Structures are given as structure tokens and as C-alpha cells.
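The complex is shown incomplete by one protein chain, all other protein chains being positioned as in the whole.
So, subunit A:
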Amino acid sequence: MARTSSSKENAQALFHSLRSAYAATPVNLKIIDLYVGFAVFTALIQVLSLIFRNPFSLPHFYYLEDPQVVYMASVGSFPFNSFLSGVLSCVGTAVLAVCLRIQVNKENKEFKDLPPERAFADFVLCNLVLHLVIMNFLG
């Protein structure tokens, strides 16, 4: 039966089932998911903006053909620690929020004796350490 229906119908059915399953998750988990999505989006913007900034502004020099220079020009070596700290802080908060979501989710049987306040306190502590390191690394 799966073969007779077209792949487009399959994709639509999949989409619908995903949506309905996701709508059933509780609100606090959805808020955490929103936060994760925002953090990942910010990280992506930083990476893309750094990769795609140069071709618009540089005139044509021959040494640009050198692959070493191309790599350096595209990634940018001088503000590298700022770039790195920016990307890693976004990725870091995303990861920590996912960990919080795992621990707070009531369907997760492994964490049923971990009170959500303790999970949130751990999350805050971890974020504190992460941002302390980021501030030190920003330069």
C-alpha cells in the first residue's frame, strides 16, 4: 500500500503526523524548544555572515588564489576568538537547553526522581560557567 501512494502524499502524511504528535507536547517543553531553535538560528547566522561577507568587498588580487589565503579570508583570523566564542555560546546554550528539556520531560522514565527545580538549578549553574568562560574568551 505504501508503494501505490505517491511520495508527495507520503511526505504530506508524515508532516501531518509530526505536527499532531508535536502539538501534544506540554507547553513548558515547547518554550524550551523555542529557545533551542532561537539559539541555533543565531549560531547559523553568525557562521553564514562570516563566510559570506568577503566576496562583496575585496578587489581581485592574485594571491587570493592561494588556498591558504582563501581559507583565512573566508573565516577571518583576527576576530577568530570573538567568532568562536559567539558561535560556541549559542551552540552551548542550545545544548544545555536540550539537556534541561530531557530532564524535565515527564515521559522520561530515567529522570522521574529528579525534581524539575534541581534540573533547572543545574541548568542555571552550567550556563553561568559557560558565560563566564565566554566573557573571558571574547577578548
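As a working rule, a residue touches a chain if its C-beta (ideal position, glycine included) is under 8 Å from a C-beta of that chain, and two chains touch if they have at least 3 such contacts; residues count from 1.
Going forward, contacts and distances are computed from a predicted model.
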{"item": "Omitted chain (choose from \"NADH-ubiquinone oxidoreductase chain 4\", \"Dynactin subunit 4\", \"dolichyl-diphosphooligosaccharide--protein glycotransferase\" or \"Guanine nucleotide-binding protein subunit beta-5-like\") - UniProt protein name", "value": "\"dolichyl-diphosphooligosaccharide--protein glycotransferase\""}
{"item": "Hidden partner interface residues of subunit A, rising order", "value": "2, 7, 10-11, 13-14, 17-18, 21-22, 24, 67, 71, 80-81, 84-85, 88, 91-92, 95-96, 98-100, 102-103, 108, 110-111, 114, 118-119, 122-123, 125-126, 129-130, 133-134, 136-137"}
